[in-house]
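All protein chains of the complex are present and in place, except for one that has been dropped.
By written order: A, B, C, D and E. Residues from 1 in each chain.
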């Protein structure tokens, strides 16, 4: 795997939230490395409310980590 | 994506809770950017008890982050 | 939304637990504002063991926040 | 609701774990106050592996809270 | 219940991880005390990918607690 994560520090909370999204997606990518498969799964998944809530949950967990790393951008 | 999150600091716990709700919704929006699709999914979802509990769970996780950022409004 | 949350500080752990329950319910209420719909969903939900466990999970997450806010009532 | 929780402090980690179990059960009890209904749900629930794992998850979340309250019994 | 947990302190991270597994299993055992029932549930459960992921999630939550108790073995 190439380098994709060198720091948890971000300039703004929004960039931190977007990093949390990237972490959530990388958690998937390590388990399913095929972009072709992931793209095939996306349409059904993105139209299922519970799947979207579950995705948001993983983002929330990663955002906890990123926010703590940035001392909550205080 | 336009700027939507510039700080985790809120004046009151209730504003913090409402920010947590926004974070939960943005976690969905980044995965499903189409407002049309999200609106279509909402009715069934909002009438399913387990879906509502799952939504409340994501809010709880984000509220942990926002509350910590605000030093729990102590 | 009227004011419903002005502090996370409670006198006792039990009051803190009951605040956590309130937070869990408000997480639902923001998504499904209709009391009529929520009341309609309750019977089936309250007789499903997994639904009850999920509800208890959201309470546990919110209780983590409230307990930390109160420095664990030490 | 009568008084059932006056402190999160316990003498040993095991008592803390058992308090976490109590918290998990009280999270259910506040949603389903009827002992008759809870007893009726128990048999099927206690023979379903995923239900048991979910129960253990709620205990784990509450044990995080209790352990922190006790400074991990260090 | 006999004494099974006297400390969260372990000599190594791996022993801490194994304690987290024990905590996850004890969370189940308090809900389903019958070893006979638990053994009967195991085969199907151990061959279901989502059940295994859920089990790993409970371990992760308990490992958070054990790792914090040990100051992350730093």
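Note that in this section contacts are C-beta pairs under 8 Å (C-beta built on N, C-alpha and C of every residue); 3 or more make two chains touch, one makes a residue touch a chain.
Quantities reported herein were computed from a predicted structural model and do not represent experimental measurements.
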Exercise. Among the chains included here, which ones are touched by the excluded chain in the whole complex?
Worked result: A, E
For this session: Over the whole complex, note the residues of subunit E touching the chain we left out.
Result: 12-14, 17-18, 21, 46-50, 52-57, 59-61, 63-64, 67-68, 72-74
Exercise. Mind pulling the subunit A residues that touch the left-out chain?
Worked result: 1, 3-9, 23-28, 30-32, 37, 41-42, 44-45, 50-51, 54-55, 57-58, 61-62, 64-65, 68-69
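Definition applied: only the chains that are shown with their structure count from here on.
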For this session: Averaging each chain's C-alpha atoms to get its centre, pick out the one most distant from subunit A.
Result: D
For this session: Please compute the C-alpha centroid of subunit C, do the same for subunit D, then give the distance between them in whole Å.
Result: 15
Exercise. Taking each chain's centre as its mean C-alpha position, how far apart are subunit B and subunit D in Å?
Worked result: 27
Problem set entry | Multi-chain contact sites of subunit E, meaning residues that touch two or more partners | none
Exercise. If each chain is a node and each touching pair an edge, is that a line, ring, star, complete or other?
Worked result: line
